[in-house]
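All protein chains but one are shown at their positions in the complex.
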Amino acid sequence: MDADRLRETYRLMLLARRYDEEAVRLQRQGELVAFPPMSGQEAAQVASVLALSPADMVFPSYRELGVAVGRGVDMTGYMLAFRGAWNGGLYDCRRNRFAPMASSVGSHLLHAVGWAMGARLDGRDEVAIVYFGEGATSEGDASEAFNFAGVFRAPVVFFCQNNGWAISVPAERQSAGEIWRRGEAFGFPGVRVDGGDAEAVFAATSAAAERARRGEGPTLIEALTHRFGPHSTADDDTRYRERAEVETARRNDPLGRLRARLAASGVPDSWFSDAEDEARLAVSELRASLAAAENPPAVEMFDFVYAAPPPALALQRSQLEELLGPDA
Amino acid sequence: MDADRLRETYRLMLLARRYDEEAVRLQRQGELVAFPPMSGQEAAQVASVLALSPADMVFPSYRELGVAVGRGVDMTGYMLAFRGAWNGGLYDCRRNRFAPMASSVGSHLLHAVGWAMGARLDGRDEVAIVYFGEGATSEGDASEAFNFAGVFRAPVVFFCQNNGWAISVPAERQSAGEIWRRGEAFGFPGVRVDGGDAEAVFAATSAAAERARRGEGPTLIEALTHRFGPHSTADDDTRYRERAEVETARRNDPLGRLRARLAASGVPDSWFSDAEDEARLAVSELRASLAAAENPPAVEMFDFVYAAPPPALALQRSQLEELLGPDA
Amino acid sequence: MPELSMVQALNAALRHCLAAHDRTLVFGQDVGRLGGVFRVTDGLQHEFGERRVFDTPLAESGIVGVAVGLAMAGWRPVPEIQFDGFSFPALDQMLTNLAKYRGRSRGAYDMPVTLRLPSYGGIGGPEHHSESPESIYAHTAGLKVVTPSCAQEAFNLLVAAIRDPDPVIFMEPKSRYWAKEEVALEPAGLPIGRACVVRAGSDATLVAWGPMVHRCLQVASAAEEDGVSLGVLDLRCLVPLDEATLLTSVAETGRAVVVHEAPRTAGFAAEVSARLMEGAFGSLKAPVQRVTGWDVPYPSGAVEQQYIPSVDRILLAVQRVLDY
Partner (left out) sequence: MPELSMVQALNAALRHCLAAHDRTLVFGQDVGRLGGVFRVTDGLQHEFGERRVFDTPLAESGIVGVAVGLAMAGWRPVPEIQFDGFSFPALDQMLTNLAKYRGRSRGAYDMPVTLRLPSYGGIGGPEHHSESPESIYAHTAGLKVVTPSCAQEAFNLLVAAIRDPDPVIFMEPKSRYWAKEEVALEPAGLPIGRACVVRAGSDATLVAWGPMVHRCLQVASAAEEDGVSLGVLDLRCLVPLDEATLLTSVAETGRAVVVHEAPRTAGFAAEVSARLMEGAFGSLKAPVQRVTGWDVPYPSGAVEQQYIPSVDRILLAVQRVLDY
């Protein structure tokens, strides 16, 4: 990673961190219903997605705020998902090539594989990347996705963030094996990287994307990370994990590590405080735009079920409209 | 394997072969609806199940005639499944610790794991063995089973017969990986054996069962085998595979290999012809008993749905009884 | 009698069964140390040990598949699937094996599995956390489908379900989890399969289950103020269905409205309507009406109250049967 890119990575990681903290606050204030914080996973998320090109397609789960930031996804549309405004989010998934958030754990790996198969059929050198946790690897669909990707040499990067926990279940109870070894089992490389090291993450993801682009098929990346917070704002992680673990993780904060790296390479303090200011501004803009944003009206629940609503559904829509009256 | 056991293995493999051939004939004559022949897989099936003890539990798929023979399962009850008399078979699954045949590919691995977890919870040193093809390993359930078995150190032997084909799909299109390596990926040993070598199969299965009994958890065995015939009597395998492949496989007939091994160790010709006579007799008994066997009456379809039929179901049963009249 | 929430009543039922029968097992995602995301299994691992109350990997098909195997080995599994929508990855094991294993083995193996499923919507959950799949289960011969509407029922029915030798899909109404009432913690010994008239009424009968029972009681109270007397029937078990009580209740009023959260098409209200068609046609004074979720995927939390049958929508249907 050259110096510019490294600074850019830091800038976006910081932005993601501040958005994440703000989202937790917004939830406490009742502005969001629930939110799954990703603080601690910024290096894994931002550095990996920056290794891709804009034409590549991203398949996120629900905890990929950092990936969304790296991808330039509209934050208001992103956060509105957590206000219950729209399942999957209200951002433009086509423009950012950032699929709707998947909240059924493990089920979206196959979509990435299918998309990648399609890109290959088209002869386009585009790559799909799919994000999931170590818990997701236990779902049968994850293994089916690995197997399809291997058989069809699909240009897909499987990016597993092993943050040590699936809600309250620790990684060592999730599987007796090591996640990165699943790759080999299905006929393609698996690698493990330090998910707190932005440069290592970037290098591994670039290599995997290149490999995919060359037509050599998938790679599984297991990035070891930590979530600083609970599973979601609805979770109480003091019930199942020691505070010491969180403290250790915070001491190795990927943001702090990258800052130290940058500072050592001569980036001045003023640059960091500018980045901080920029993030603060972005966060306050987000807060304002969320406050101003309206949820889509209820009747929209009818509008995207089919390409054209069958008569019975159109009737139901008008029944709801009538019930809600003219202001709806 | 000692000399006795080796002869016993041959005897049962031969018996299985002759039953298998008879089943294909019976199907042609309209006595069976369809049948999936296993000729070519006798060493894998018989030698593996002989490595277990009677208290161990067997979970077969639909192509485990050789395992059934090795286990002493009532052949009439077994074959009646292929006459459409009863899904899963009409043998006593508790007596032989031989579960009903599973015809949904891959779904029974989890039952074996659950049973094994149960044995372990009970502190019994019993083992479960589950049979499946290489095609089955693509199902998500197979991977979930591997993972559960690893996490719970379930005393289970995963016995995969890789016969090179899942109906018309060759093994190399089934997965880009090697099946035996799935074990490692989920945290337990995987081994590959020559499934045409009864002794090698016995040794691998014994080792796996011992390991399980010692509380060290599961093993995945991939036995490379060949099916001589089509996928089932309803299949036309000339559409997708070269005759040369079948001829090569037949030249390496596991039955012939074991016979040569026994003959070299001094087993006389007369012993082989006695075994042949015994098999011929068993086959003709089977034919007769199948001809004499009646299918369970149609109303039995109501009798095992619930422990006690709810009123509405009892009513439906009596409606059918009435429709069928007194002779039903 | 203690005042308990439904969560506490369910917890008490599990504790009772774990204590009463040492082959009862509780497992699922996060049911151990965390006590379940809704705390239904709170404290159980501590009390009964990791052998009998344990966390599983994140794999629903695996959870149901090993439950089948455990049942074959003589255990009495009470697995939890974390949310309704996550029962879908396990549908194959439920439809293909759990429901059919007794039959496939010709009665050799009982399947005394009680699958606990926090169900239905109304709590502002994210996607997949508010589904009402009861008609899928009800359509699957070999399964029983039980769903309580209040804390006392939750206790009684969960104990009955766990004792039952057949697989029971036990659908818990999340939106009623925190409603409190006095609960007698003595197992009633009731068999499953009995509906319950929770409110008598003479003008029309509201038929519901799970979370919509409470909604129908609200409707009945509102109607009372207008001088309309509505009965409320809580089906409690969809399979086996207590057809006798259903037919009697509706025959008395000649008018019925069936309410559920699931989408309308091929939802279980259709089955209720068909049974009334077949068994009460002569006494119907108006066509049975259905008030259900719309035929759309369960919407996001902000608008779910426009999806779930509201008091107003149910009252409109009542009006329709009264005016017919």
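By letter and in written order, the chains are A, B and C; residue numbering begins at 1 in each of them.
Keep in mind that, in the parts below, contacts are C-beta pairs under 8 Å (C-beta built on N, C-alpha and C of every residue); 3 or more make two chains touch, one makes a residue touch a chain.
None of the values given here were measured: they were computed from a predicted structure.
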item: Which residue of C:Arg23, C:His139, C:Lys180 or C:Arg194 touches the chain not shown here; value: C:His139
item: Option touching the unshown chain, where A:Ala47, A:Met117 or A:Ala249 are the choices; value: A:Met117
item: Touch criterion as defined above, residue of C:Glu47, C:Glu278 or C:Asp312 at the omitted chain; value: C:Glu278
item: Which of A:Asn147, A:Asn163, A:Thr205 or A:Thr219 contacts the chain that the document leaves out; value: A:Asn147
item: Option touching the unshown chain, where B:Pro37, B:Pro60, B:Gly77 or B:Gly106 are the choices; value: B:Gly106
item: Interface residues of subunit C (partner: the chain not displayed); value: 85, 88-89, 91-92, 95-96, 99-100, 103-104, 127-128, 135-136, 138-142, 239, 241, 262-263, 265-271, 273-274, 276-278, 281, 284, 286-290, 294-297
item: Residues in subunit A touching the chain absent from view; value: 57, 86-88, 90, 92-94, 99-100, 104, 107-119, 121-122, 128, 140-141, 144-145, 147-148, 151, 301, 303-307, 310-313
item: Contact footprint on subunit B, counting only the chain that is left out; value: 33-34, 62, 81, 83-88, 103-107, 135-136, 138-141, 166-169, 173-175, 234-235, 239-240, 295-298, 300-302, 305, 312-313, 316-317, 320, 323-324
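What we mean here is this: only the chains that are shown with their structure count from here on.
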item: Chain closest to the middle [Cα centroid of all protein chains]; value: C
item: Chain centre separation (subunit A, subunit B; CA means) in Å; value: 45
item: Subunit B-subunit C separation of Cα centroids, rounded to whole Å; value: 39
item: Subunit A and subunit C, separation of their C-alpha mean positions in angstrom; value: 35
item: Junction residues of subunit A - those touching two or more other chains; value: 138-141, 173-175
item: Residue numbers of subunit C (touch at least two other chains); value: 57, 59, 61-62
